[in-house]
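First the structure, which I've put down as structure tokens, then a few questions once you've had a look.
The other protein chains are all here in position, but one chain of the complex has been omitted.
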Amino acid sequence: MNLHEYQGKEILRSYQIPVPRGEVATTPGEARAIAERYGATVVVKAQVLTGGRGKAGGVKLARTPAEAEAAAERILGMDIKGHLVRKVLVTEAAEITQELYLGAVIDRAGRAVTMMTSPAGGIDIEEVAAKTPERIYRVAVNPFLGLLDYQTRELGFELGLDGRQVREFTRIAQGLYRAFAESDASLVEINPLAIGRDGGLVALDAKVVLDDNGLFRHVQLDARRDLEAENPAERQARELGLSYVKLDGTIGCLVNGAGLAMATMDVVKLSGGEPANFLDIGGGARADRVAAALRIILADQNVRAVLVNIFGGITRCDEVARGIVTALQEMPTGVPFVVRLVGVNEAEGREILSQANLITATTMREAAEKVVDAARRQATLAGARRGAA
Amino acid sequence: MNLHEYQGKEILRSYQIPVPRGEVATTPGEARAIAERYGATVVVKAQVLTGGRGKAGGVKLARTPAEAEAAAERILGMDIKGHLVRKVLVTEAAEITQELYLGAVIDRAGRAVTMMTSPAGGIDIEEVAAKTPERIYRVAVNPFLGLLDYQTRELGFELGLDGRQVREFTRIAQGLYRAFAESDASLVEINPLAIGRDGGLVALDAKVVLDDNGLFRHVQLDARRDLEAENPAERQARELGLSYVKLDGTIGCLVNGAGLAMATMDVVKLSGGEPANFLDIGGGARADRVAAALRIILADQNVRAVLVNIFGGITRCDEVARGIVTALQEMPTGVPFVVRLVGVNEAEGREILSQANLITATTMREAAEKVVDAARRQATLAGARRGAA
Amino acid sequence: MSILVDESTRLLVQGITGREGQFHTQQMLHYGTTVVAGATPGRGGGELAGVPIFDTVKDAVAATHPNASIVFVPANVGGADPIYEATDHGIPLVVCISEGIPVLDMVRCFHYLRLNGTRLIGPNCPGLISPGKAKVGIMAGHIHRPGSIGIVSRSGTLTYEIVNELTNRGYGQSTAIGIGGDPIIGTSFVDVLALFKDDLQTEAIVLIGEIGGTDEQQAASYIEREVRKPVVAFIAGRTAPPGRRMGHAGAIISGGTGTAAEKMAALRAAGVHVAETPAEVGDLIESLGVSRATSPPASS
Partner (left out) sequence: MSILVDESTRLLVQGITGREGQFHTQQMLHYGTTVVAGATPGRGGGELAGVPIFDTVKDAVAATHPNASIVFVPANVGGADPIYEATDHGIPLVVCISEGIPVLDMVRCFHYLRLNGTRLIGPNCPGLISPGKAKVGIMAGHIHRPGSIGIVSRSGTLTYEIVNELTNRGYGQSTAIGIGGDPIIGTSFVDVLALFKDDLQTEAIVLIGEIGGTDEQQAASYIEREVRKPVVAFIAGRTAPPGRRMGHAGAIISGGTGTAAEKMAALRAAGVHVAETPAEVGDLIESLGVSRATSPPASS
């Protein structure tokens, strides 16, 4: 789960990490009022759950309340990489002399939390990693002891900070690590961690990604989820416990198991189609679950055909088939369905489906080719309809 | 540092451990008011930093507010093993069916925190350990993982609790362990942990001892220290950073180093005397420190003679000697002093002391014999004075 | 031979009385696995399908001496606790089916198990099966048959798909093992490859990977250095967009690394036969001339 900058900064602040004061505005008037209250130059920043908002014009400096209002006016409602801007953060501008990077991530290969820092802050750390990897300093956090002060000091001196700054850096890094560990995060990043004119350190941005598996013990964090910023279909799927990721293609995919779902998408692509989504219905074959999944898929206007690919291991295929049929009865649609069922009671399952007048297939490749073909015919049909209209 | 029962219970409560409601009273009237507010049978309990208050009559059941007032009347002002009762805890009485023991201690040999529990609660756990050690169940807490739920479940089932109680026991044990770890305790004990009529668990007493070395990071706990309950001389010594323990003998001891101080006391005893105190002045030889230590020793009316035993390793003996002389000039006393100085510039030190008309000695044994003799003569003198008066 | 589980496996089921625990205990018994005990706090003294239930692993170990454990306790109830309970009581192989253990818990757990020498399969995995010998997992037994191919996978149903493909073509499995879809798992591809390479029954290895992390790349360099047996691989997620989690907690392309393309390239460079589709895994195995199963299919 991704948090907005302003939410991330709230967390950092609660760990005594210096963050410039700032508040969220949802209207230009609110932005103006905040700037007036601060009586200082502010930055108006789009709050969207995607990167690259700076390049997209989503961050503006405002010297006066009027400028802040104008900036918010321009930014609110913007579309940044498919994300609608509904909130801006109005935050006091800081005069800075250098931008550092500081972050905590999970190092999968090392099975450890790694603290990373760089004197090349303010730009995407992945760019630094690609171009000048020697400018990134890392320490692995001991899984049993946590982050030790000496480790943060080593990072601080590698950055070239002086003694006083190293002490401040140590406090910030320890706060960041505690925020990471105590929130069950998978990423906490301050970029830039700026050095002000007075030599002090201040966090000018915050990126926090929480481990979804840890949310059950952080109810208060889970409650910060920005439902509006989520894709509605993805939100619905999440609430139903389905794994769903919307894509840009035309072939809806309904599969049991994440690996098989990815492989199904891959085979669709190999057969010349474009998957409209990733969707894993998980174990079990209950009709309501299948119906919910189909509803989400069919709500996508781009979908021209649907591929159902089920490997019934312990689950019986006839049950899955009945689930599909029931679901389609509840929710009639003109979109063609290609269904492939393999596993226990496969024959019975296929029999049930054939009565429902669905296209069936035996292999994944065959299913993929049939669904791509069906989608193409459907598109032609739609084109013809549009032509006729 | 020891905490009172009511302070320990506050900590337990903050870790969601069930504790009957209760409040502190310093007058019988307050005790009555609390009992009235509760409208229930209460227990009035002396708050003293020593054990055995039950046997001493410091715990009384009161069915009515009047009884509570009378009980407080009797308990407040009591002397329990040299501790004056200044506060009572008035707490709601619980109807119970069984008394368990639950505690966390440092196991020095195992270098671990150990959780201990026993179905034989309500009595001194050391008695249980001595008489029926098989009725104590223990688990060592993993130093890197903390107390694991399965460990507390094992203890719970060993106690013979049922599934629901084991879940409750697990919550309590985890809370107790967290209280222990997060307060830097060296002992946290619930005895008894009672089983109520409804089968639920409730902490009816709390004993918390904090690790003095950890207090620097627990300012809020350090502030709970009950200054009134401390021996005034010990409090003064602590505030000066001296290690001082008052004893019942007549020979004041002033020594540098804890081990040497204990050994000095032992040799005094072997020589037929009784040490009046343990006192380690620590490293260094500054006159103000020596003077403060002497002031504490001489404030003890039992002291008939003082033994100063200094091993000057890197510290120079002449400096120590000057410190003693200066201190005695600032604070003249009729109590005889025996001084033994060994180490660097020993001869110069002895020279300085001889001018100050102090008794000197070369070996510890000689010093001990001289001080015991001096004390005896001083006592005779005091007796003669009393006889004359 | 086969690896990790076989006829000598004596299994403890942790969380035996839950829905999943009950169902799969029966399935494993049906397959012929020796299930010696179950553990559920507060249910000690009972039994399930003839398997005695204990309150604690400690009691179960004392009474029944299991040498492997399978964990069905839900992650939001137990977290990694059942894994610690098993390892602290000396069980050398723990298979954790449960999904949803927080990654920071697994970081600590991983390193703790390394200290203790316990082997953990999973979490968030389907378990493993040595066909005809023992099933310690939730996969369908009937699609497997004893044979010469070792299978290791980060996935569940995708593995069944490929196993089914191979079985239908007459190839059996020495052991098929799902290592799990989480970012931090107890046993990696490399760990399993090290076992398969020395297993006499295993003639060829099928590796089923997916996007996210660098386990496949590490497997590639290990294969290049150490594995003389033929390896066929399939990597799922070529169409997955970066930054999105594809069902499995670990299936995410982050910072531009963990793509299917780089994994396939690394494996190819290490001499691994990389299939474009699950079905092609069967084609590649056929082309290698691996022995077909000689023993009859296991009873389902």
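As written, the chain order gives the labels A, B and C, with residue 1 at the start of each chain.
Operating definition for what follows: a residue touches a chain if its C-beta (ideal position, glycine included) is under 8 Å from a C-beta of that chain, and two chains touch if they have at least 3 such contacts.
Since the structure is predicted, the reported quantities are computational estimates derived from the model, not experimental observations.
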| item | value |
| --- | --- |
| Among shown chains, those touching the left-out chain | A, B |
| Which of B:A40, B:L84 or B:L270 contacts the chain that the document leaves out | B:L270 |
| Option touching the unshown chain, where B:R108, B:R197 or B:R385 are the choices | B:R108 |
| Options A:A40, A:L61, A:L84 or A:L148, residue touching the unrepresented chain | A:L148 |
| Contact with the hidden chain (one of B:T41, B:Q98 or B:S243) | B:S243 |
| On subunit A, residues whose C-beta touches the chain left out of the figure | 144-145, 148-150, 153-154, 157, 162-164, 166-167 |
| Footprint left on subunit B by the chain that the document does not show | 106, 108-109, 111-113, 126, 129-130, 143-144, 181, 184, 186, 211-214, 216-217, 243, 245, 247, 255-263, 265-270, 275, 278, 280, 311, 313-314, 342-344, 363-365 |
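As a convention for this text, only the chains that are shown with their structure count from here on.
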| item | value |
| --- | --- |
| Rounded Å distance between subunit A and subunit B, as computed from the means of their C-alpha atoms | 56 |
| Inter-centroid spacing, subunit C versus subunit A (mean Cα positions, whole Å) | 28 |
| Numbers and ranges of subunit C residues touching at least 2 other chains | 108, 112 |
| For subunit A, residues that touch 2 or more chains besides their own | 143-144 |
